[in-house]
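The other protein chains are all here in position, but one chain of the complex has been omitted.
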Amino acid sequence: MKNENQLDEKLASDSMKSIAKLVKDLPEEIPSMNWRSQLNERILAEAKPKPKLELQRWLLRPALGLGLAAALAVAFVIRPVASDATGSSVESLMIATHQDDVNYASVTGAGLSVSEMKDYSSPTPVSDPLLDLDVF
Amino acid sequence: MFSRILASTIIAASAATSYGQQRPSLEGLPEILRLAVSRADSLRYTGVRVVNVRARGAQRETVEYITRDGDRIRIDFPNDSAFSGQVIIEDPTERRHYLPGQNEVRVLPPRRGESLLRLVASLARFRQERKVSVENGSLIAGRLTRLLLVADQRGNPLQKLYIDPTTGAVLKSEVYDFVGTSVGSYEFKSIEFKDKIDSRLFKVSRKGLRTVSPQTEANELTTKLNLRQIQIPREFGFRLESARVIRPEGEPILAQMFSSNTGRLTVFQTRADLKSDRLSKFARGEISTRTWRVGGINFAVVGPKSTNFDRVADRLKRDLGGQ
Partner (left out) sequence: MEAGAEEALIDRCRKQDVEAFGKFVDAYQARVFGFVKRMVNNADEAADVTQEVFIRAYQSFARFDGRSSVRTWLFRIANNLCIDRSRQLGRTPNSVGLVSDFEDGEEMDFSDSRWQPEALMLDAELIQVVESGIAEMSEKLKMVLLLHDREEMSYEEIAETLSVPVGTVKSRLFLARAHLQSVVKRYMTEGGND
């Protein structure tokens, strides 16, 4: 480009704007609930008060420190912590399923439960459903 | 995960009082909450409420038409709703959910009493760890409310109830998890209190209506998936509420939800790999988990920490032949 003005003109052209619109209109993806739960858990861990100084001093005693360091090294080599938090594992799915059920019940009371919402929604609304019910 | 677990634990683990059980003591609770609890089974009204709940990564909203006559409740849905035509009728003994498309009625344990009494039980149990305050609430369904705010020690809200001080009706409720993320809410958009409700509204019949219990469904699924039938003996007080298949990728997982006066628990069975330590790690020790393996099937029980949970898990394991 010769200069910035020329660049501005080109960037403002219809064809460039249409490309910008294509990029803008790309679908958005929301991270999973499991992802969010893990994030909440990590934020909560961050929010917890730090260990007291006495405890730190105790932990930092030389002999204990060496032992602890060795133990941590083994723990991290054998089982990396980060890989333990994958979102779609059978275990996390089980916990999330249970939690959703409990949470739903706590909010809705007699209303639709999570399984009812999922399983019993009609693809098309029934126009006059009570017509067929002998309500009165 | 911890957040949701804790929120649910507050709810589930403390649900020592649920529908049909002796009410917890109201001593020391704010007057507005005592009013709400004392009026809970005598209110008569019709109203429209909007329910918002986040589950499985999605926000779900439903509009419900509520008809309430004391301890009986009927719920209908708008014509343009995906649940149009369905009717839920609940009394202290059972919940009947009519599905016109299938011409079925599903008979389930009652649930209505869970939320308010659970809150009271939670406050009784975690008295030292909860802050309860009352202030002026907003205008809900045209009525000025009092806001009852329940928070943790850090001040993070756990539940907000907007209560009509005249009638004691809870017109809006918001539930939060431990980091303050909204789990869900309901809010009445309109409400009309009545002296009398026609009792015929709580009886629905239809020609050829098939009665389905969650046990029927569970039996069909266990046969289809070649899994085991699970029964929790009556003496433990748990009733099966639903059975459904959840599939991560590959091997199906059958989830059976049970409810009782001591909370809710879920029994899972699958042929997929299941690691006990991972399950308890996700539960973060805030809820109980138990796993075992029999005949190539992995079983897991997830529920509130309680001696009753341990007894149920022990019994299930023994009945299914677990080691």
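In order of appearance the chains are A and B, and numbering begins at 1 in each one.
Note that a residue touches a chain if its C-beta (ideal position, glycine included) is under 8 Å from a C-beta of that chain, and two chains touch if they have at least 3 such contacts.
All figures in this text were calculated on a predicted structure; none of them were measured in a lab.
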* Asked: When the complex is taken as a whole, what residues of subunit A touch the one chain not shown?
  -> 1-2, 4, 7-8, 10-11, 14-32, 35-36, 38-40, 42-44, 46-47, 82, 86-87
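Methods note: only the chains that are shown with their structure count from here on.
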* Structure fact -> Here the gap between subunit A and subunit B, centre to centre from mean Cα coordinates and rounded to Å, is 23
* Structure fact -> As the complex stands, subunit B meets subunit A at residues 1-5, 7-8, 11-12, 49, 51, 53-58, 60, 62, 64, 73, 75, 79-88, 90, 95, 97-101, 110-115, 118, 154, 173, 175, 177-179, 181, 183-186, 200-201, 203-207, 241-242, 244, 246, 248-249, 253, 255, 257, 259, 263-266, 268, 270, 272-275, 278-279, 281-284, 287, 289, 300, 302-303
* To do: Using the touch rule from the top, collect the residues of subunit A that touch subunit B in their complex.
  => 30-34, 36-38, 40-41, 43-45, 47, 84, 88-123, 125-130, 132-136
